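For this view, one protein chain was removed and the others were kept in their places.
Letters A, B and C name the chains as they come in the text, with residue numbers starting at 1 for each one.
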Amino acid sequence: MRYVIVRDERQIPIEVEEREGGYSVELDGKLYEVEGAKVLDGLYSLLIGGESFEVAVHSPKPGLYDVHLYDGMRRVELLSPLEMVLRAEGGKAHAHGKSVRAPMPGKVVKVLVTEGQRVVKGQGVVVVEAMKMQNELQAPGDGVVKAVKTKEGDSVESGAELVVLDDEA
Amino acid sequence: MRYVIVRDERQIPIEVEEREGGYSVELDGKLYEVEGAKVLDGLYSLLIGGESFEVAVHSPKPGLYDVHLYDGMRRVELLSPLEMVLRAEGGKAHAHGKSVRAPMPGKVVKVLVTEGQRVVKGQGVVVVEAMKMQNELQAPGDGVVKAVKTKEGDSVESGAELVVLDDEA
Amino acid sequence: MIEKVLIANRGEIAVRVLRALKDMGLASVAVFSEADRAARHVRLADEAYCIGPAPSAQSYLRMDTILEVALRSGARAIHPGYGFLSENAEFSRKCKDAGIIFIGPPASAIHAMGEKTRARQIMAKAGVPVIPGTLQPLADADSALEAAKMTGYPVMLKAAAGGGGKGMRLVHDSTALPGAFRDASSEALKSFGDGAVYLERAVVKPRHIEVQILADAHGNCVYLGERECSIQRRHQKVVEEAPSPFVTPGMRRMMGEVAVQAAKAVGYVSAGTIEFLVDQSGEFFFMEMNTRLQVEHAVTEMVTGIDLVREQIRVAEGAPLSLRQEDVCIRGWSMECRIYAEDPLQNFMPCPGRIEAVRLPEGPNVRVDSAAFTRGEVSMYYDPMVAKVISWGSDRDACAATMNRALMEFQIVGTTTNRDFLLAIVDHPEFRRGNLDTGFIERHFGGPSMGRPEPSVAADIAAAIYALESSRRVGASAGPVHVQPSAWRRAMQGRG
Partner (left out) sequence: MIEKVLIANRGEIAVRVLRALKDMGLASVAVFSEADRAARHVRLADEAYCIGPAPSAQSYLRMDTILEVALRSGARAIHPGYGFLSENAEFSRKCKDAGIIFIGPPASAIHAMGEKTRARQIMAKAGVPVIPGTLQPLADADSALEAAKMTGYPVMLKAAAGGGGKGMRLVHDSTALPGAFRDASSEALKSFGDGAVYLERAVVKPRHIEVQILADAHGNCVYLGERECSIQRRHQKVVEEAPSPFVTPGMRRMMGEVAVQAAKAVGYVSAGTIEFLVDQSGEFFFMEMNTRLQVEHAVTEMVTGIDLVREQIRVAEGAPLSLRQEDVCIRGWSMECRIYAEDPLQNFMPCPGRIEAVRLPEGPNVRVDSAAFTRGEVSMYYDPMVAKVISWGSDRDACAATMNRALMEFQIVGTTTNRDFLLAIVDHPEFRRGNLDTGFIERHFGGPSMGRPEPSVAADIAAAIYALESSRRVGASAGPVHVQPSAWRRAMQGRG
């Protein structure tokens, strides 16, 4: 099965084939023989050239995989050919209008931008309070504020769209 | 739903009805209001009149439930009406012929009885070795050895019938 | 004699207190909000009662409801843990009035230490060194400028009623002071309903070092050594250790004796902590006293062998301390890392939600105090701390190495945690050298967020294998799916 790993704007091809005792994996042109054992759902023991890895994998959403290794968690964006297509279409829309969404349920304590305002990537646009902590949501990229869909004091659900940005055409 | 708990030859009726926030349980004529919360499959938090119980339940085979409490594990034999019927039929056969089976895979190191021999409940009939330990299998009740289906040196699977006993009619 | 104790708390501290009760053979009563019906502390207790909806104000802060449960269940005493009602003088008083033992200091001591400027006045009178500054809340920006002239810059503005860094401002010169004063005051008003702000000299590159004390109702008071708590983020402790790599035996005795002096000045009883700000020369100043058990109390237990909760309960019964100062001896080293459900890659945003799986570290010299469990919720209503990982070693290096091992074994799947951030701190050469101050994290992990980890071939491969499996719907099966009879032969290849 062929997949693509998306990392830093790059697309890295990865192909995995099951074989007796494990998998043959070709990653970015390099071949790996992997002895794999499943401990339980999402928990694997991998032996790659004798090196031992315990990996716990969880997919928070399609195409995203949180891979927990002893030395740290890696968030891997890995897409099947089908997901690539969907992503490409979604991508267009996305490219023409980024929006800032609430990453968790909470209360809007401050709106830092107004419609028409120019913002740069990483600039704070809204401050949301949850779990007794204030968190500044930042602009995903440069652009102009197209719409502000919230106000101070609002209680917002996770994923709620708060501010809509427009790329500078 | 009505069940019967079989304990020491006794049959204890137990009826459980789900209700908002938990269950109403009538056990042996006594009524219990139970606040129940499921933590995950087989793991429950029960509040019975304010008393808190954490219980892990596992069913090794139909009608048998291993219930793990902090203070110890209880093996509860609990049957639905259907299972009662099945058991009743099986029971007859059972009553007329007990047999000693291998509780685990292992090697028969000694056969302690011969056909026709009279045995009493708890008497050793076969010694099986597994995990570097020898274990004496005992007669489930008084009776006469009807058939010996194994010999020293045999490797036996879990559940294999080793000795058949006959009740003294 | 106390035979049954109600724990007026939740989370890891409720679990930790429950374990102490079991170790003492005492019966336990838990209280829980509707969000905590399936929580660990509910399941571990002998009895458990729901006291209201999820928001703390409607459950864990409801004094009367909690007292009613205590009376109805026949609990003779209440342990408040930390946070919630633990430093609430009114609750301590209400317990007394209801004939229930509050496992903590008398209301008077809580009150005396509760308001910072008052506390500083009392300490100054008692001869405890305090940071030069105004002992009174400042009337306005001008009086702030006045005071700053006296203390000298840089100065720190602090909310009188505050805590946790809210209403605090560091000011380097007089031009910035008026604006900072207004900000601090309004933030204080917003956070604590009290805009009072005071000012003191800011100690440069300070260490946060605190002393654990234990006092009984008979006038006995001992110190159990110090804890180094300089590793902080936004004034929140992240990594703590005992002893402090900075403190010499002589300094330990001095700080300890001053801490006892401070406790006695307010007629303190039970376990308490005196927090000091320590400058690079070793001069130390009283900051505040926490009149309760600390989150980080475990590191003191690890090096002294003393169970602080057990001592709290004994003392609350009126028993004299079971030990004298000369019985206290420090063995080895201990560290604590606080695991928070927050995302270091996204400005440490809290990550409430469902925990899919938890694996806690085990083995020698590791202790975990936690209330996290597989399929448990990290609720948005409460503190996002999900576990405390505590390590011990015969010396500081061994202790840090064991903490590294423990963090590596620690795993929470489903919600993001700061585990990797903690790992980076513990492995940082400056941390290993013991070069700590409250600016450590900002200096070495500059900026709000932490850098993305290096990609890992194993991780990429694992993701692909997982994706492949999911696409085949084999998710349900469990147990090893691949065991290779030929593997050992393969292992034997190339022996030539």
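The definition used in the following text is that contacts are C-beta pairs under 8 Å (C-beta built on N, C-alpha and C of every residue); 3 or more make two chains touch, one makes a residue touch a chain.
Bear in mind the structure is a predicted one, so any value in this text is a computation, not a measurement.
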Touched by the hidden chain, restricted to displayed chains: A, B, C
Residue of C:I51, C:L138, C:M156 or C:I441 in touch with the missing chain, whole complex considered: C:I51
Omitted-chain contact residue, chosen from C:A8, C:V69 or C:I101: C:V69
Footprint left on subunit A by the chain that the document does not show: 37-40, 45, 47, 50-52, 54
Hidden partner chain, residues of subunit C it touches: 15-16, 19-20, 22-25, 34, 37-38, 44, 49-53, 59, 65, 68-69, 72, 298, 301, 305-307, 331-332, 354, 360, 362-370, 375, 377, 393-394, 398, 401-402, 404-405, 408-409, 478-480, 482-485, 487-488, 490-492, 494-495
Residue numbers in subunit B that touch the chain omitted from display: 1, 3, 5, 7, 12, 14, 16, 18, 20-23, 25, 27, 32, 34-44, 46, 48, 50-51, 53, 55-59, 65-74, 76, 78, 80, 103-106, 130-133, 135-136, 138
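Following the convention adopted for this analysis, only the chains that are shown with their structure count from here on.
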Busiest interface, counted in C-beta pairs: A-C
Distance-maximising chain from subunit C - centres being C-alpha averages: B
Inter-centroid spacing, subunit C versus subunit A (mean Cα positions, whole Å): 31
Centre-of-Cα separation between subunit B and subunit A, whole angstrom: 51
Residues of subunit A whose C-beta touches two or more other chains: none
Contacts with two or more other chains, residues of subunit C listed in rising order: none
